[in-house]
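The structure appears right after this line, and notes come after that.
Rather than the whole complex, this shows some of its chains in their spots.
As written, the chain order gives the labels A and B, with residue 1 at the start of each chain.
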Amino acid sequence: MGEPAYTTDEIMSIVASRQLRDGQVCFVGIGLPSEAANLARLSSAPDVVLIYESGTIGTKPDVLPLSIGDGELAEQAELVVGVPEVFAYWLQAGRVDVGFLSAAQIDRFGNLNSTVIGSYEKPGVRLPGAGGAPEIASSAGEVIVMLRHTKRSFVEEVDFVTSVGFGRDGGGREGHLGSGPSIVITDLAVLEPDPKTRELTVTGLHPGVDVDTVRDSTGWNLAVADDLVITEPPTGEELAILRGLKERTAAAHAAQA
Amino acid sequence: MGQFTSLSDAISDLVYDGAAVALEGFTHLIPFAAGHEVIRQSKKELTLIRLTPDVIYDQMIGMGCARKLVFSWGGNPGVGSLHRLRDAVENAHPGPLEIEEHSHAGMAARYSAGASGLPFGVLRGYLGTDLEERTNVARIECPFTGESLSAVPAINPDVTVIHAQQADRKGNIGIWGITGVQREIALAARAVLVTVEEIVDDLQPRGPNFAVLPAWTVDAVAHVPRGSHPSYSMGYTTRDNPFYTMWDVISRDRSLFDDWMKEYILSRDFDGYLAALDDGSILEMASNG
């Protein structure tokens, strides 16, 4: 039997989902992070606790939410609180083990930009802005970043630091409760901060991806770990759970329309 | 004191040109019908306050109601950009738009401070970001530990508008599900308008996280069923995801946007809007466009 076929988005979600451990408390952004976190909950980490910034805590949606405030998230939650409380009593107080973020840009020190491309005063592209990200990046115990790998998104320096990784100079995390990005998962590779320099370094490649492809998709001179590993390909079970989730999601949202 | 009134009278009475206005609702319970009425009444020079501007502020900004936007995340949730907001920021169309942006945590702290009668809120936030120098935030030192934290100024809108599931006959408001920042921003405001799905004898929650705003904290209550469309009202309506997708098409194009607003907002009242929704015609321009 050959390995099952999968897309680059699927392997990204599956690898990300493998990072979560049972019982961890995870603050989830919408989109790719939500997909990966729910996949973890439905597979390897059934007792992961998912928190969305809409105030839904310990939620177990049957289908993926389209927005951060879908009714499903409230109905399936252990508790629902206001937005001021979710940030103050739950995130800021250090109750979140893992923050799951995406962004438009990331730089070599794991700083994230979701504010503007170009200058702030006269932006080329005005992006949505900070949302919950700056405080997730600051206060979650660690941060997992998911981002499609392109030269436009992996840049030498982000145009705007919306959320701090290790700072513009890699200088560290002083004053932050959490320890910052622990891993960046893309559709090509896995990057981790170098323990000393904190520069994002390729530590893993997805099957069939070579180092040059990753370097060509990165806007800085990318460091590569000596002990580079090849990602375990998605198992049939992982793929079945992910696809089932996405099918249920599509059906549910179509039925609602 | 919880006066029942029509939506048009309420907007006319409470919202004035130049006012600082918050139409709140975190994905859930967004007061769209009230926003449409603000547009119909051609209110100008408003400071629009909201964590997530969403389609409602895209419409108000595109129609030239706003002088300034105070916000923390300006996207079309699950879809992409708010093109009218972007056009205002990137190209000053239909006019310049001053922006003051925060994080959600910062905005929530500002609202809580406003509701608490304090001039500022404190949080661990902004540290190390480029937001810190671009927005209204200051460092403050803990007098006990010497630690440095962020202070953000309270927000107290001239008018807050929210949509809720129920009012009882005395004007007490019942709200449940994802309640976002609505209690705080209602309690922070100088005047409060609530549009509701239903008027009931006694408040009857049909979901989690039930909260009450007593009638005496509310200035006007308007009965506007489905008034949160295309967002949703738990227990009454579901989110109209295709509408949000359609909005991406409409709002990308200035003239298509103008035509759509003329056809579905300016030339009709909210019942007319709902009729166009129910017969499917509201989606036509996007498919033809």
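In this section, contacts are C-beta pairs under 8 Å (C-beta built on N, C-alpha and C of every residue); 3 or more make two chains touch, one makes a residue touch a chain.
Computed from a predicted model, the values in this text were never measured in an experiment.
Colleague: Report, per chain label, the number of copies making up the whole complex in this file.
Modeller: Overall formula of the complex, using the displayed labels: A x2, B x2.
Here is the rule we go by: only the chains that are shown with their structure count from here on.
Colleague: With chain centres taken as the means of their Cα atoms, state the distance from chain A to chain B in Å.
Modeller: Measuring from centre to centre gives 28 Å for this pair.
Colleague: Can you list the residues on chain A that touch chain B in the complex?
Modeller: Its residues touching chain B are 30, 53-56, 66-71, 73-75, 77, 79-84, 87-88, 91-92, 115, 120, 123-126, 128-135, 138-139, 160-164, 167, 175-177, 253, 256-257.
Colleague: Where on chain B is chain A touching in the complex?
Modeller: Result: residues 26-28, 51-52, 71-75, 77-78, 81-82, 85-86, 89-90, 101-105, 108-109, 111-112, 123-131, 134, 148, 177-181, 183-184, 207-209, 232, 234, 238-242, 244 of chain B touch chain A.
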